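Yeah, one chain of the complex is gone here, protein chain that is, but the others are all in their spots.
Our next item is subunit A:
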Amino acid sequence: MSKQEPKSEIEESNRMWASASFVGVLIIIGLPLWWKTTEVYRVALPYDKISSFSELPSIITSELTVLANDEQSASEIVGAIQKAFEGEDILKLKIKKTIISDDLHRTLESVADEQDAIEEVGAAFDLTQHNQFYVVQRRPLFQDVWLGGERVMFFRDTKAAPTLIQALKHWVYQTKVLSGARSSVADSARRTRFPPGAAYHVVLSVVHPKPDKLSVDFDAEEAVEDYIGSFVDELSVLHNFTLKSQWLYLLDFDFQAKEIKDKSEWGRHFAVRQERLHLLLTSLEERAATHVSELPTLNLALYAAPCHAAPLIIHDQRGQPVQSPVQAFMSPKWGGVVLASPGQAECQAPQPRWRPNVRVVMGTFISQLRKLLGIADTPSIPGGFLEPLRSVTPRRWEVDSLLRLRTVEQLTSAERTLQSLAQLLGEISNIVINDEVGASINSAVDSIQEASEVMSQGHLVEAYRVSLKAHTAAETAFMEPSLLALLYFPDDQKYAIYIPLFLPIMFPVILSLKNLFLWFRGKTVQKEKTE
């Protein structure tokens, strides 16, 4: 081509370059810049780890030692137990078998009382370790199987094997409750017990509606410290407890009780319908100041019935009185209430004065607390004897079982929380994840992996601690208010502001792309031609 191009061609190229620079500024620089500046801040999260939680091993290893008198019965028992626990997906038993030494054998045969026998076993083996359990043969036993408060269960002989397996499954390891903690649908135990947490407040409220008509001698502080204090001390490996008490006077609550004549000392009782009981909780909540605590609160309330409405008896749905020495009821995840009524003699005294039976009242509260904290009920097993609780302290194997339960529960809950958070992040694009939330998600993920490892190695207390950490971190991340910082600035509003600017500008620029494209192609064709 000659040096002097036609003027129109120079103009044409100028125009095209102008058009290209518009495209360059607006689309190549402008659009990414706008995208970057209006982007929602999100820390990079370990999505792959979160989605692969289901592949993590969720097995708790627990040690079981079988002590039998001879080799044959030992291996028979071990074989039966192994077979029975084969199908368990959460619990894995590491069974050791040992033959009882002659000394111990002789003492076990001669000692009459089971408690003494346990002491003898305790002298030979360490019974204080968590996650350890001993199954010991003891011939002079009235039942097939005997279980007390320690980590020892006695069985008579190999014929007791089916009962022994039942007892291990339903009492000691509570495999059903354990798998209930993992399932997506809450079973009755999970609906009752408090959600996992590092610490709880326990508040005993003494409700005294008529302080002018009756004086109640009840030292709430001592009762709480002595009974509940010694109960929760045993659970200190699981949670921290703060004990509190308060008096609530003149609480006006109408039970709408119906007077019914009977043969008691009063010659009457007041029937409270079961459906009305939850209304008492509503009026208690108004006064009990449960909301000021910084931690979840387990509420215990002792309702001292006034003389004119005593004794109060709860009637069930069919209108039958509840046969129980203590009138009490429980509200899942809230607490328990004991309705105590003064006797006739106390009310008819010139100066009515009543001392509630502290042992009975506090015993009821303890049994309610056991359920609220997650200690499962023990069903009766034919041929098996479970020694009733003699003191307020929980049985040692119950604490182990609770540790296992809480570990699984916390781990499952942390995993599900993170998974649903990941899902939410996928669904809702304007959730902010700042550095703090990102750190707590990462720490939760690490703790989950660590916990499942420690758990499968059988270090139960350590696994509990790590899983609690995971649970707390996951909950903090999920509940963090900063997630919602931009939730109320949805995309349609963003577009409402930008479209008046973008539409009129982008329209000509995008239309010019066609010409530009054609021109560039034409130019290259021309160049090729010239070459």
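The definition used in the following text is that a contact is a pair of C-beta atoms (placed from the backbone, for glycine too) under 8 Å apart; a residue touches a chain by one contact, two chains touch by 3 or more; residues count from 1.
One rule holds in what follows: contacts and distances are computed from a predicted model.
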**Request:** Consult the UniProt record of the chain that does not appear here and report its protein name from "Sb:cb470", "DNA-directed RNA polymerase III subunit RPC9", "GPI transamidase component PIG-T" or "Protein phosphatase 1 regulatory subunit 19".
**Result:** "GPI transamidase component PIG-T"
**Of A:112, A:292 or A:479, the one touching the omitted chain in the full complex** = A:292
**Item:** Contact partner of the left-out chain, one of A:391, A:457 or A:524
**Value:** A:391
**Fill in**
Where A:146, A:218, A:334 or A:365 are the choices, the one touching the absent chain is A:218
**Prompt:** Tell me, which residues in subunit A touch the chain that this view leaves out?
**Reply:** 11-12, 15-16, 18-19, 22, 203, 211-212, 215-224, 226, 242-247, 249-250, 252, 286-287, 289, 291-294, 358-359, 390-391, 497, 500-501, 503-505, 508-509, 512, 515
